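Contents: one structure, followed by commentary.
Take a look at chain A:
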Amino acid sequence: MHNNKYLQEELIRMSGVNPKKCMRCGKCSATCPAYDEMEYHPHQFVNMVESGDIEPLLASKSLYRCLSCFACIDRCPRGVEPAKLVEAVRLAAIRQQGANHLTADKVPTMLDEDIPQQAIVSAFRKYSK
Partner candidate 1 sequence: MQRIGVFVCWCGSNIAGTVDVQAVSEALKNEPGVVFSTNYQYMCSQAGQNIIKDAIAEHKLTGIVVCSCSPRMHEATFRKTAAAAGLNPYMVEIANIREQCSWVHKDMLTGTEKAIILGKAAVAKVNLNTPLTAGESPVTKRALVIGGGIAGIQTALDIADAGFPVDIVEKKPTIGGKMAQLDKTFPTLDCAACILTPKMVDVAQNENIRIFSYSEVTEVKGFVGNFDVTIKKHARFVKEDICTGCGACTEKCPMKKVPNEFNLGMDNRSAIYIPFAQAVPKVATIDPNYCNMLKKGKCGLCAKVCAAGAIDYTQKDEYISEKYGAIVVATGFNPISMDKFDEFAYNQSKDVITSLEFERLTNAAGPTAGKLVRPSDGKHPHTIVFVQCVGSRCSACAEKGKEYCSKICCMYTAKHAMLTRDKYPDTEVYVFYIDVRTPGKNFDEFYRRAVEEFGVNYIKGMVGKVTPEGDKLKVQASDLIANKQLHIDADLVVLAAAIEPDKSARPLATMLTASMDTNDFFTEAHPKLRPVESPTAGVFLSGACQGPKDIPETVSQAGAAASKVIGLLAKDKLTGNPCVAHSNELMCNGCSSCERVCPYGAISYEDKEFRMPDRTTKIRRVAVVNPAVCQGCGACTVACPSGAMDLKGFASAQIIAEVDAICK
Partner candidate 2 sequence: MQVKEYKPLIVAFCCNWCSYAGADLAGNNRLAYPADVKIIRVPCSCRVNPMFVLRAFQRGADGVIICGCHPGDCHYTSGNYYTRRRMAALFSMLDYLGIEKERTRVEWVSAAEGAKFAATMNDFAEKVAALGENKRLEDLRCKK
C-alpha cells in the first residue's frame, strides 16, 4: 500500500478534518445519497486518508459523485466531517494541470433550457480549476 505522507498532511490541513476521530460506525456511508454511484464510500475516504492510501481516491470517479449535501457532516457522531475530506481530495485532483473534470466545451451538451445558472456555476466550482 502506498503511503503518501505529504499529500495526507496537505489534505488534513486543507480540510481541517482529523480522520483519527473516526470510530468506524459507518453512519456517513449509511446516510450518503450518492453511495451506490461511488466506488469509494465516505467512510473509506476517511479510512484511506488516515492510512495514507490516497492515490486510488485521486483517480476515482467517486470524487465527482459527492453531492456536497453535508448529510455525513451533520450526522457523524464524532464530528469527523467526511465531506470536507472528499472536497479536499477532489481539489487535490483537479488542481493538477489539465485535470479539470469539467471543461467549458462539454457544458452545452449537458444543458436543457430550464436548467438554472446555479447548477452550471456549481458544477464548475466543484469540477474545475
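Keep in mind how these were chosen: all candidates are chains of the complex that A comes from, given by their letters.
The working rule: contacts are C-beta pairs under 8 Å (C-beta built on N, C-alpha and C of every residue); 3 or more make two chains touch, one makes a residue touch a chain; residues count from 1.
Keep in mind that this is a model prediction, so the values were computed, not measured.
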Touch assignment for chain A within the complex, options 1 or 2: 1
Touching residues on chain A, where the partner in the complex is candidate 1: 21, 23-32, 35-36, 41, 43-44, 71, 75-79
